[in-house]
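Below is one structure, written out as structure tokens; the observations come after it.
The complex appears here without one of its protein chains, the remainder shown in place.
Note that the chains are named A, B and C in the order they appear, and that numbering of residues resets to 1 at the start of each chain.
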Amino acid sequence: MWTTIRRQFDKEVEGAGLPFVAFCIALNLTSGQLAAALKIPLYLDSIGTVLTAVLCGPWSAIVAGSLSNILAAALGNPAMMFFIPVVAVIGAFSGLLARKGWFRSWYLVVPGGILQGLVAAVVSAPIAAFVFGGVMLSGTDVLVLYFRSVGNTLLESVFYQGISSDPVDKTVTYIIVYMLCRNLPLRLLQRFNGGNNVLTPAMLRSIHGS
Amino acid sequence: MAHSINDKLSILIFFLSIALAGPAEAALISVIVLLITRALAPPFRPLAQASRRRFLPVFLSLVLLACLMTIVNGLLLQEGEVFTVAGLSLYEGGIRFGVKTGARLLLIATSLLVFFGSVTIPHLASSLQHAGLPTQIVMTVLLTVYFLETIPERITRIFSAQEARGAPVRSRVDRRVRSFLSILAPLILSGIVESIERGTALTLRGYRAGTRLEFEGGGESRLSGVGKLFIVLSFFVFILAWVLP
Amino acid sequence: MMSIVFEDLHFAYPGSDPIFRGVNCEIHPGEFLLLTGSNGSGKSTFLRLLNGLLKPSRGNITVEGMNTRETATARLAAVIAVTFQHPSDQIFASTVRGEVRYGPKNLGRSNADTLAAQALDLFGLAQYADMHPYDLPASHRRLLTIASAVAMGTPFLAFDEPSVHLSQPERLLFLRALEALRPEKRTYLIVTHDVRFFRPLCTGEIVFQDGRVHRRSGGNARPA
Partner (left out) sequence: MGPSVVATDLTFRYFAASRPVFSAFRVNIPGGSRCAILGPAGAGKTTLLEILSGAAASHYKTAIADGRVTIGDKTHIPIPHEVLFPRVGLVLQDPSVQISGIRHTVRSEIEFTLENLGMGKDVRAAKVARILERFSLTHLADRHPYRLSGGEMQRVALASIVVAEPDLLLLDEPANALDERSRNELAGILRSISPATTIVFTDYTPEFALETADRFVLLDNSTTRFEGTRDEFLTALSTFSALLPTEGIV
């Protein structure tokens, strides 16, 4: 298994990728604080993972997501350890979407973010239900309580809570990553394995035309 | 200071298996054992001042979480006998489930806290490499530590630079989201430029993917063969107890 | 009151020795002042105090009648534009033009486009207006941050080491731009080690030493 991961990872991070993946992990661990400092009511803690997914590829994004959560646990938030499967799926999913060209235009980015939110909710529901009993000590607990009080099971309630908040967070994350990537100059973009995930045919035409 | 990380890792796995497969009582006893070990046994004392300071608040918030879980489940899982405490009618089945989940969560989190508190990230990386994790991933961990140390300061600098240009960082939510971008974008642009230069610098110093990284000694193992055997056996017992109904 | 007044300014970073111990000084409209002193004498801190990013521990700073203690940095930015040492801390737009336009837009200036175009022209950056800032050489990016500050159209401009890392063509451009801006009679505060470079334009010097400042008039130019 390691050999496959290593080979794919090496291919994706060739060139500038390795320090970039490290930068993205650090970004994951700090952008939540930045959002909090600006009092923006979203987690936005997977911007780094999605950025890696677009600029490097799915395997690096799996690595970036998993390491982010391991380090978050090491830095004092042990609960993050249990959500490694969630971030790994987020990394893989957005990496595949990026490969299919979903990050080339905003009208694919928005549905992409919503889909990503649904996927994240499906994966995180059983973890939140069985490990945490649905209580995460955050504002969204109220939603879980509401869904349970109207007669849903624990798993269902956590899942409903997930699909009512994750898609918003992930769509905003996707839009931010899309805007950041569109903002990159070609000279930097060409150093990344995933540069083509961002370039639109129109952009390429305009380049070759000039 | 060198204590074998692999020993600590085996002990961590031991406690995690109790948490996942053992009864609530065993989990709660383990939490107490962990707290005592942390206070008395040098290998499990926190290495950094920061993790020492963080431990108590995180631990207490976990206890709070566990209590909350018990009450919430007692209220909502309507099984078994009902008894009333301070005006709340709680169900026995719910309490049982809540205590079990709470104890499990408490044990998992405490053992992780103790483990990570007593291990430095470079040591962790070295043991990961020893355990066969690709060196590229170990390298990534080490580089992340570097970026983690520098990013907060950079965010502060960018924050002041943009505020000095009149960025509305204390305005309505939609304008703050836009300011978020005007702070995130310089951070990411400069991060990308720096990553590229760092990547170049590494290859210019002969680094190739797969080069084994060298670490200072990982510490002597203090667990005897019997101890390790005990851990492995109990791990399987707990797993079996979990799989068999 | 088109001036900046410091009254008994004291400042210390939490847990460190004081940087300023009782600074009294006044900066008049139209002055071109060099801020000099050894490393760590507080020149960069001074700029952060000017636009309210840092608040005095004691004493007051009044910028055009506004006390920096009570005024948000975003509002002070309408009067005083400050640029810091690292261009990479502020550049975020995908074009040179967008970057220069950001400041005046934040301030709600209706003629942001004109201001941006003028600043670009002044600093010889008009030909790069549609390029990505990171496609320019690093020393042009420095010039770009200065142009961004000029475009904000503020009466006060404060730069932290603006001439460092500029190669000769940009240095000449910078001097020519400052020369061309002279009729606008703005006030300049320039932190620099490169006194020789700004000598032809400056009207005086503020020397930072041991927590106090000393004013020295001089230079070739006189306030208009």
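In this section, a contact is a pair of C-beta atoms (placed from the backbone, for glycine too) under 8 Å apart; a residue touches a chain by one contact, two chains touch by 3 or more.
On a predicted model such as this, the values are computed, not experimentally measured, just so you know.
In the full complex, the chain left out of view touches A, B, C.
Per the touch definition above, the residue from B:I32, B:L64, B:A201 or B:V232 contacting the chain not shown is B:A201. Only one of B:I13, B:C67, B:L142 or B:I231 touches the chain withheld from this view, namely B:L142.
Contact between subunit C and the unshown chain involves residues 136-140, 165-172, 196.
Hidden from this view is one chain, which touches subunit B at 122, 139, 142-143, 145-147, 194, 197-208, 211, 213-214. On the side of subunit A, touch with the chain left out of the figure occurs at residues 15-16, 186-187, 190-191, 207-208, 210.
To be clear about the criterion, only the chains that are shown with their structure count from here on.
Arrangement of the chains shown, judged by which pairs touch: all-to-all, with no pair of chains left without contact.
Chain centres here are C-alpha means, and the one lying farthest from subunit C is B.
Relative to the whole-protein C-alpha centroid, the nearest chain centroid is that of A. Between the chains A-B lie more C-beta contact pairs than between any other two chains. Our note on geometry: subunit A versus subunit B, Cα centroid distance of 19 Å, whole angstroms. Distance between subunit B and subunit C, defined via averaged C-alpha coordinates, is recorded as 45 Å.
Counting partners per residue, subunit B has 169, 181, 183, 185, 189, 193 as the residues that reach two or more other chains. Chain contacts: subunit C has residues 92-93, 134 touching two or more partner chains.
Within the complex, the subunit C residues that touch subunit A are 92-94, 132, 134-135. Within the complex, the subunit B residues that touch subunit A are 50-51, 54, 58, 61, 64-65, 68-69, 72-73, 76-77, 97-98, 101-102, 104-105, 108-110, 112-113, 116, 119, 121, 124, 132-134, 136-137, 139-144, 146-148, 151-152, 155, 159, 169, 173, 176-177, 179-181, 183-185, 187-189, 191-196, 198-200, 202, 209-210.
Of all the residues in subunit A, the ones that touch subunit C in their complex are 182-188.
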